[in-house]
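Let me begin by handing over the structure; questions about it come next.
Below is a slice of the complex: some chains, not all, each in place.
Note that the chains are named A and B in the order they appear, and that numbering of residues resets to 1 at the start of each chain.
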Amino acid sequence: MVHVSRKEHFNAAHKLYNPVWSREKNEEVFGPCANENWHGHNFELIVTVKGLPDPDTGFVVDLKKLSRLIRQEICEKVDHRNLNVDVPFMAGKMASTENLAIEFWNILAAKLPSITRVGKLHSIKLYETPRNFVEYFGPQTA
Amino acid sequence: MVHVSRKEHFNAAHKLYNPVWSREKNEEVFGPCANENWHGHNFELIVTVKGLPDPDTGFVVDLKKLSRLIRQEICEKVDHRNLNVDVPFMAGKMASTENLAIEFWNILAAKLPSITRVGKLHSIKLYETPRNFVEYFGPQTA
């Protein structure tokens, strides 16, 4: 079993704000992240696929195809966007890095079979900053 | 002459949008950076001070004091803010990295004498992303 990873990036605005709560409660819980006029980040996204290399190509997955898939399915929908306002698949969800990673998994797990027969999605790693990051291994994980 | 540098960071939202122009013209010139709902970045800011080391301390400038000055005068005013909306010193200016660097210079050049007798401000380097960055050397530069 080999894990193969591709890193992409996007720049987006967001805020952490629970609309069920008062403004005071949001500021108490989320601090400056609740700023109503938004803030933003350079996100780094690492997608990892696992499988056995194909003997003809030496590849678990063609990284050019994986890069293209991530850009089409994720980056084009979030890059230079507002994650709370402009992104349909985040509607009604807190725009936390945790929730973004889960939604990215759902999108890519469904699309991955279109570019590889042998590779399975292993994880989504998402850096909000170089010091804050999350990793998601899917709904059932070892 | 020794150059001494301190790196700080902040996360902010902005858009590139000239209010004198139509929305079409803004999108033509600035592309996705003109998204009306904002986008954002993890900015990295490097402030460089030059001078001769003080024989008693070995310092051109005490970097703890320089760090504190940058945080108080810059980061507290831009971190987790919207650069077009929340930052008084950017009012009426395009929120480009170039203009941010110039404003940061103006603020720090005025305040630097409060923490060092021998050090002079040399440059403001500002990374919008790891691939896009600017450096400003002040109104008169060699």
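Brief remarks follow.
Everything that follows uses one rule, which is that contacts are C-beta pairs under 8 Å (C-beta built on N, C-alpha and C of every residue); 3 or more make two chains touch, one makes a residue touch a chain.
Fair warning: this is a prediction, and the values are worked out from it, not measured in the lab.
Identical protein chains form the entire complex, numbering 6 copies in the structure file, with 2 of these shown.
Following the convention adopted for this analysis, only the chains that are shown with their structure count from here on.
In terms of their C-alpha centroids, the spacing between subunit A and subunit B amounts to 29 Å.
Taken together, the subunit A residues at the contact with subunit B in this complex read 9, 11-14, 32-33, 35, 37-42, 79-82, 85-86, 129-130.
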